[in-house]
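With one protein chain withheld, the remaining protein chains of the complex are depicted in position.
Just so it is clear, A, B and C label the chains in written order, and each chain counts residues from 1 on its own.
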Amino acid sequence: MTDLVWPPALLMLIGALLISVLRGRWQALLILATPLCTLWAIWQLGDGVLQSAPFLGYSLELVEADRVRRLFATIFALMAFAGGLYALRQASWYELSAAYAYAGGAIGVCFAGDLISFFLFWELMALCSTLVIWSAGGDAARRAGLRYAALHLLGGVLLKLGIVGLILHSGSIDLRPLVLAGWDSWLILLGILINAAAPPLAAWISDAYPEASPSGSVFLSAFTTKAAVLALILMFPGTQLLIVVGLVMIFYGIIYALLENDMRRILAYSIVNQVGFMLVGIGIGTEMALNGAAAHAFAHIIYKGLLFMTAGAVLMQTGKRRCSELGGLYQSMPLTTICAIVGALAISSFPFTSGFISKSMIAQGAADQHLALVWYLLTAASAGVFLHAGIKFPWFVFFQKDSGMRPAEPPWNMRAAMLLMAFACIAIGCAPSALYALLPYPVAYVPYTAGHVITQLQLLLFAGLAFFVMLPWMKRTLTISLDADWLYRVLVPALLHAWLRLWRHIDDAIDGALGRLSTLWQRLVVAPHRPSGWIVASWTTGAMALGVLLALALLIWRHLI
Amino acid sequence: MSPQLLMLSCLCLPLVGGGMLLLAHRRPRLRELILVLTAALSFTSALALLLQFREGNLLRLDLLTLLPGLDLMFEIEPLGALFAVLASGLWLPTSLYAIGYLRARKEEHQTRFHFWFCVAISATMGIAMAGNLLTLFVFYEVLTLSTYPLVTHIGNRGAVRGGRVYLGVLLATSIGLLLPAMLWTLHVAGTLQFTAGGILEGKLAPALAGLLLLMFVLGVGKAAVMPMHRWLPAAMVAPTPVSALLHAVAVVKAGVFTITKVVVYIFGTGFLGTVPAQRYLVYLAGFTVIAASVVALRQDNIKRLLAYSTISQLSYIVMATLALAPLALTGAGLHMVAHAFGKITLFFAAGAIYVAAHRTQVSELDGMGRRMPWTMAAFAIGALTMIGVPPSAGFVSKWFIIAGAYQADLYFVLAVIVLSTALNAFYMLPILHRAFFRAPEGRAHGEAPWPMRVALVSTAAASVLMFFFHAPILALTRSLTGAAP
Amino acid sequence: MREHLPILLVVLPMLAAPICSMLPRGRQAWLLATAVSWAVLAIAASLLIRVHAEGTISYALGGWPAPIGIEYRLDGLNALVQVLVAAIAACVLPFSGRSVQDEIDADRQPGFFALLLLLITGLLGIVATGDVFNVFVFLEISSLATYGLIAFGRDRRALLAAYRYLVLGSIGATLYLIGIGLLYALTGTLNMQDLAARLPAVADTRTAQTAITLVMVGLGIKMALFPLHLWLPNAYRFAPSAISAFLPATATKVAIYLMLRFVFDIFGVGFAFGRLELNEVLLALAAAAMLSASLAAMQQRDVKGILAYSSVAQVGYIVLGAALATPIGLTASLLHLFNHALMKGALFMAMGCVMLRVGRTDLDAIRGLGRRMPWTAAAFVVAGLSLIGVPLTAGFISKWYLVLAALEAGWWPLVILILVASLMALIYVWRVVALAYFAPNESQRREEAPLSMLVPLWLLVLANIWFGIDTRLSVAMAESGMRVLMAGPP
Partner (left out) sequence: MSQPEPTKPQTLHWLQQPATIRRLWWLFAGILLLTIAAEFLVELHPHFGADGWTAFYAIFGFLSCVVMVVVAKLIGYVLKRREDYYERD
């Protein structure tokens, strides 16, 4: 059994490696074939531990499969395919190679049966995603990528600390549901939450993703945060804290997205918001809620990928990224506009889109547990999603006042990728049973009741009304909003500078004191011993004789008196 | 071959080779052949020694007795065997590299250079195999002196100034602190023999033991614990092969090796656990880790940056050793090896860049990854090793250091590791970005000569291989802690 | 014949001296002196062996027994010092052939060798005799010979140096003479053993105490104990090479031996150190010598100057060990006395080689020496390492004992002092070595010294290594000497 397994992550990594070597037609073929082969391999895996290897004196479970792991791996592979198609002609080979390795890391995380291999793939993701960001080129990408890498390596080392501690204290490397008790499990949670973009450590996502290339941000939007969601499902299901964290993320995302002017930063904040929904689901922890979280992750990857694809298409065709500079693009980019609207409706969980069938499950999960406050907040947040992403993004980018630009539609492969994703959004929304069949637990939920559809429409449409009524209040300004990254972009460097200045002062003071001491030493001790100094210089014979007699007198005096 | 003969050959082969080099002074090709052969033979005999040791043979060689109770004698223990194999093993690529480097730079006095290199390696072997503190001290000083001509090899004013700092700090610390510490130990314990479990237990009040430990830690200037670190940046005036093998592996590792030996075999971890002041030394080492990284952040000269990185990484090992937990000791041993692979690769790459492109500053590395893909790929692996990211050896060693810190309940160490990882990323990653994501500038050039490339690729490969196949090294370092319950 | 060996040792060079001075050619004088020195070494060695086999040898001069006649008394201590003096002489004399030829006019060479033989006579006599006045006589013989020999120096400043030494040396000898005069007045004897027996009775008198002080100061000048060393640096610097090599290894050593003999065997430790607390004075002076002279050595610009100041510092080491007055301290002291003779002899000999080839010994002359005179430079390095006290050299052994002695006595500051002084030694030796090997020099011409100089030089160098590795012989000798001293007055 074990020797027949094709580790899906390995296939993806081999593909990434070959992409960096091959060129032209073969490379294109490989880009499209690799995720599909991986997908095939994913569905060949039965349940349980399928492959292990010795490492650090432990036996790693490199491939362990079950329903939820397969679900995430499936969507990661699909996303790699769509992203590959989208990036086929435009991205550099190193971006694609890095992105595929990144996807390989994500798939590896999906199937990691123990904490160590989980961590190894986790770090692989951090490194490769940094390369994806850097592939955009330019100074902004360099700095954002550096901050991104440092933060993720920091998160990685926190996670590592937690994992080592847990292994040491429990004696087992098994990846299993944990109880929050003791340093180690808290550190693990912290490490994962950094990748899940939980505030206050969420700023990296709006800092880095918008600096990637158009295709780069498509890849980035899919893997890191969702891998974290999977990790939370596997390790912290039912941890109540996550409900609070999730709610904070939801509203943080909405508020910051409302303040934002950069279209991809809006989308980045909306990732935080959506992952917040998933965290609430995980925190509730019932089968319904966990199903909802998993389904929402699945759906979210598709529509968020789609939204980033449309944003990337706009960026590529116009070179502009600020809402205040865009507008009126629907006239020359109708297909992109339609795709963006589909994505926006999906994220807002409009009926007959994928978001509707997944997000409702989470709300239902809250309702089932009689979590009134949570439910009200989730409902308000649903309206808020429509506000900040569902209307704001397409409105400011494609409609509002005409910018006068008439860019063409993007190339065929990008269009194809967008259409594929848009189709998926609607298909899942219309035929939810296919997705429900993949979920970890059996689903007995019917999303399409008349009441649910009508109330959801009510909610969203009145949110839309609020948007247009409040439009003057949302005038785009050429600003950014301070986030927790202020801490490490301004405060820490300032402290560092202050410390170094202090250090230099101390150094100078010590140097000064040492200098004075050494001058004194030179003058009083060393100088007399120079060949010309008084201790060494040739004494006259008389002086020598006198000296001897003095010494004698001194000694005799000492004895006799 | 009998084990004793093997030990002797480890010690003497480099010397004999060095002598033959001198004789082959006028025939460069023959000279270089001798050099490579000597390195290969040394490595072989160190490896054979290691195998003998793993078979459980008692490896002990009494060379001579200076005074009653004062012998020059050698005895192999796990860490020493590891160190000997490491130093001689890395000498092989380094000798190839040095040949390429010196030829490409058309350096003068190449024979002298190679000769002193041989002497330094021999001294390193002596340190690795030393069976008592006196023997270790003797070879420690020989190493200091024999590397001076290498540091000042270029012979200009800057080199002489750097060499003076180098020699001054190392000799002053060893004679001013290490030697008195050794004398004190002898006076208290009546012996200097490295003994499992230590020789000081019950013979010294804990407060005084703390003082003694401080003298040892600061007296071993080669470990570059602040404030005794100044020599290492100063030594960067040396030709790069020297910086690579000696100031990334042999000399600095001799320092941390000495501290580890003292902790394990002189104090004994059990006894040291009762010494309260020992914690402060952990803090000192931790401070060095962070402070040196912060300084490295601000360096533009590649070799100086690497020097500060070395200071930081050495203190990792010292910190891990002083954590006293078995797993931390394992981590210290592993980190000695991991850091050696990574740092020698980084120095090799820096030297290759210097030779091929005449560049010494980080800010001049734009697009170097396109011009010198092999070199920069190796550099990247070295950088990852420093950060401790898979798939590099640094991951494995840091794993055990973390585990050891948990074992010892030293959350301070954990905090240091977290902080330094972020700092390492901050000074290493920008270099990689420059090299790979920027367009090259200036006149076109290719890779450095092939011997240099072979050397740096092989050490980089070693770092990656150690990530996957660390079991033998792990077993060896584990047995170190077996000797010290 | 065998029982007359003690006196033969002294008489042989004394008789050879006038013959030497009458020889027409320097070459012949050199040959004779060399032959005599070897013969002396053979005799001294055989005497040492006999002492070890049979115990103390007492020889009454002219057959007159002790209180009236002059007694030559050889025990484990002075037999060793005799061998040391003889051995250094046997090394320096062959060495001196070439250098004297080069440095001294041909017609004055026989006189030079005659004086050298007289110097040897004096030194051997001081060591051998058991009579304090006889000591004075030999002291004067050796001193006068030394003044003359220093004056042979090529540099005009040699004359001045010799004159200063003459004045100070005479003062020292005078003080010594007054001292033993007072002692004679008190006890009525000049024989060391009788003195030792009778002194306790009069120890409380001021006369006795003054006498001791006078003797000690007088000897202090001869052994160049800080701050009475002022004559020494220039005397060593400007003397002919052969003399520079011979004097530091022997003359000061003999004076130190004499001091040890007086303190331990005649006055007695309890009196000199216990009552008069001379050990405190000696310790303070030794410490001052080690620091001050080392500091001065570090700043000298002439290698012979460096070595001369270093000698002053080394006297400090030797006195330090003795002043501890413990068995191990005395062993250390005697070991260092012996080892220092080996290393300083070798170092000055190396400078003799440089003098021969370069004509000067300042630091500039050393530049690039490693290439021009590889053997000489290497010898300097090894002997220098010994001077610093690097393991595997003789210097390490004696310093090790010294440190042990300080530790055993609980004198921590002394350990630090020794290490600091060693560090300073490292610095002044390193200055020379760095110039020899790492300073560029235009002239890369090989101009190695002749074999006749290199062989004696390397003999001493190898002795430094030998006694650094195989310490059985030297330590046993030093311990037997120590036992003689620790036994105290009879």
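Basically, contacts are C-beta pairs under 8 Å (C-beta built on N, C-alpha and C of every residue); 3 or more make two chains touch, one makes a residue touch a chain.
The structure displayed is predicted, hence computed values, not measured ones.
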| item | value |
| --- | --- |
| Touching partners, among the displayed chains, of the absent chain | A |
| Residue in contact with the excluded chain [from A:Val49, A:Leu387 or A:Leu552] | A:Leu387 |
| Among A:Ala53, A:Leu180, A:Leu241 or A:Ile480, the residue in touch with the chain that has been omitted | A:Ile480 |
| Given A:Ala53, A:Ala437, A:Ile454 or A:Leu520, the one touching the chain that is not displayed | A:Ile454 |
| Listed residues A:Ile31, A:Leu201, A:Ala463 or A:Leu555, member touching the removed chain | A:Ala463 |
| Hidden-chain contact residue, picked from the options A:Ala367, A:Ile426, A:Val525 or A:Ala551 | A:Ala367 |
| Residue numbers in subunit A that touch the chain omitted from display | 251, 254-255, 258-259, 328, 330-331, 367, 370, 372, 375-376, 379-380, 382-384, 387, 399-402, 404, 449-451, 454-467, 469-470, 473-474, 477-483, 489-490 |
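We adopt the following convention: only the chains that are shown with their structure count from here on.
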| item | value |
| --- | --- |
| Centre-of-Cα separation between subunit B and subunit A, whole angstrom | 37 |
| Cα-centroid distance, subunit B relative to subunit C, in whole angstrom | 46 |
| Between subunit C and subunit A, distance of the C-alpha-averaged centres to the nearest whole Å | 80 |
| Partner subunit A, residues of subunit B touching it in the complex | 294, 298, 327, 384, 387-391, 395-396, 398-399, 402-403, 406-407, 411, 414, 417-418, 421-422, 425-426, 429-430, 433, 436-437, 470-471, 474 |
| Complex interface listing, subunit A residues touching subunit C | 525-526, 529-531, 535-536, 538-539, 541, 544-545, 547-549, 551-552, 555-556, 559-560 |
| Subunit B partner contacts - residues on subunit C that touch it in the complex | 390-392, 396-397, 400-401, 403, 407, 415-416, 419-420, 422-423, 426, 430, 437-438, 440, 468-471, 475 |
